[in-house]
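Here you go, one structure.
All protein chains but one are shown in place.
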Amino acid sequence: MNLDSIDCCVSSAYSQSLNGTRLGDTAEETMSIREYIKSSRHIVVPNHDDRKIAVINSVLSSFGLPRAVHLCIPTNSPDLTRTPAVSKALMALDITGADLVIARGRLGVPGSGSMLVIMDSRGRILSASLSPSHLYHAKSISDAVTHEMEEALVRVGFQKEKI
Amino acid sequence: MNLDSIDCCVSSAYSQSLNGTRLGDTAEETMSIREYIKSSRHIVVPNHDDRKIAVINSVLSSFGLPRAVHLCIPTNSPDLTRTPAVSKALMALDITGADLVIARGRLGVPGSGSMLVIMDSRGRILSASLSPSHLYHAKSISDAVTHEMEEALVRVGFQKEKI
Amino acid sequence: MNLDSIDCCVSSAYSQSLNGTRLGDTAEETMSIREYIKSSRHIVVPNHDDRKIAVINSVLSSFGLPRAVHLCIPTNSPDLTRTPAVSKALMALDITGADLVIARGRLGVPGSGSMLVIMDSRGRILSASLSPSHLYHAKSISDAVTHEMEEALVRVGFQKEKI
Partner (left out) sequence: MNLDSIDCCVSSAYSQSLNGTRLGDTAEETMSIREYIKSSRHIVVPNHDDRKIAVINSVLSSFGLPRAVHLCIPTNSPDLTRTPAVSKALMALDITGADLVIARGRLGVPGSGSMLVIMDSRGRILSASLSPSHLYHAKSISDAVTHEMEEALVRVGFQKEKI
């Protein structure tokens, strides 16, 4: 686990923000995120059923990343909060003490579409991706989750492994 | 303002979640979000400079939506929180009492890329969009903001006006 | 409703914090909080049963404040979040669109005792009070709630009406 490396980046970025010298994400910061994800040993995907875990593991595998395990939790409780996807990730984290949580749920108010969020063991957001409300796209759940999972990894600098 | 309409949808969706009958976003819910945005009279875009307001207003105009005004606030304080974009939106809301806030900032930890968030007057997230860390795309800020603003509107069912 | 007055205070306090001139709560700020509470017309107390509403209304009455109404919501969902009392208040707010919410629930992790929170219509915390874990006090629920409700009012400058 490279939590220390992320803590260092957070600490350094905080100093920059306080000094007014912050210029945006650095290569070192995104590398810390990738290293943390790569070195996670206990990755959980909370959901009320296990339909998404195979899709997510398939994407993780294509990026050379460790497999996740399914955590069965009901989704109605996080849906009663203002940020259901983030709440679902925090619940999974607090139940399991996992290194990494990958959770998919509603972004905000009902109607606001979905969010996939990648969270570290302290409850911090490492990456995420969004899909439109399902009313406005024709993708299957499986295709939507594949796309979201890939995007969440690519946007912090991961690349698919060559075959 | 159609806050009542959103409150109704939230209340109804909460009941569905509690009863275990929730099936995902409905057309009525996304319409409530659109109606709320359309009828907003006081829209603010918080930022330390006013470079993004012209771009955002250009997109709002192309969707037939009301103009936003710039609110000058420093960005270093929200950057010290765990969800900088959402924190920036809440600060703008609490300072101005606006109907709607459109805020752009960092998604999560340093390195996690950017998020544009659309928030109602109660502090709830109506829509959002994400960009990769700027290290992984070649877009200008202006193009990135245009794309994010359009995506945040399209994913809840808005369409560009025909010319 | 004096939401404008609270917004003014928040805006002014934010400027003081940004300028480094903030010296702590002012008499004007606590007066804004009291005025907001006094002028609330729709006050809700969310709970799974209605045992606390009579106690809370009795305290509100002894301070010359308007009555609250009971909102029946299950408490298990907020208990799955990291801040159950605050989550319960936000849920009640989002369902009802109330002017004011008075919610009692767990403070933080299981074992952390209880919190009573007073929240405005934007989801901001106006006042609160805490009780020890019930294992460490001998009060009845009724006495504990009475004490918490009184304390939450007194700490922002309310006084009991003379009889």
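Chains here go by letter, A, B and C, matching the order in which they are written, and residues are numbered from 1 within each.
To be clear about the criterion, contacts are C-beta pairs under 8 Å (C-beta built on N, C-alpha and C of every residue); 3 or more make two chains touch, one makes a residue touch a chain.
Being a predicted model, the structure only gives us computed values, none of them experimental.
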{"item": "Where the missing chain makes contact, among the chains that are shown", "value": "A, B, C"}
{"item": "Contact with the hidden chain (one of A:39, A:62 or A:96)", "value": "A:96"}
{"item": "Hidden partner chain, touching residue among C:59, C:73, C:126 or C:149", "value": "C:126"}
{"item": "Touching residue (missing chain; options B:10, B:45, B:60 or B:90)", "value": "B:90"}
{"item": "On subunit B, residues whose C-beta touches the chain left out of the figure", "value": "76-78, 80-82, 87, 90-91, 94"}
{"item": "Missing-chain contacts mapped onto subunit C", "value": "6, 9-10, 12-14, 17-18, 20, 22, 24-33, 75-77, 79-80, 82-83, 106-113, 115, 120, 123-136, 154-157"}
{"item": "Touching residues (missing chain, whole complex) on subunit A", "value": "3-4, 7, 10-11, 14, 18, 74, 77, 91, 93-97, 121-124"}
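Following the convention adopted for this analysis, only the chains that are shown with their structure count from here on.
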{"item": "Numbering shared by both copies at the subunit C-subunit B contact, with half separating same from different", "value": "same"}
{"item": "Separation of mean Cα positions, subunit C and subunit A [Å, integer]", "value": "34"}
{"item": "Rounded Å distance between subunit A and subunit B, as computed from the means of their C-alpha atoms", "value": "20"}
{"item": "Centre distance in Å when subunit B and subunit C are each reduced to the mean of their C-alpha atoms", "value": "29"}
{"item": "Junction residues of subunit B, two or more chains touched", "value": "10, 14, 18, 77, 123-124"}
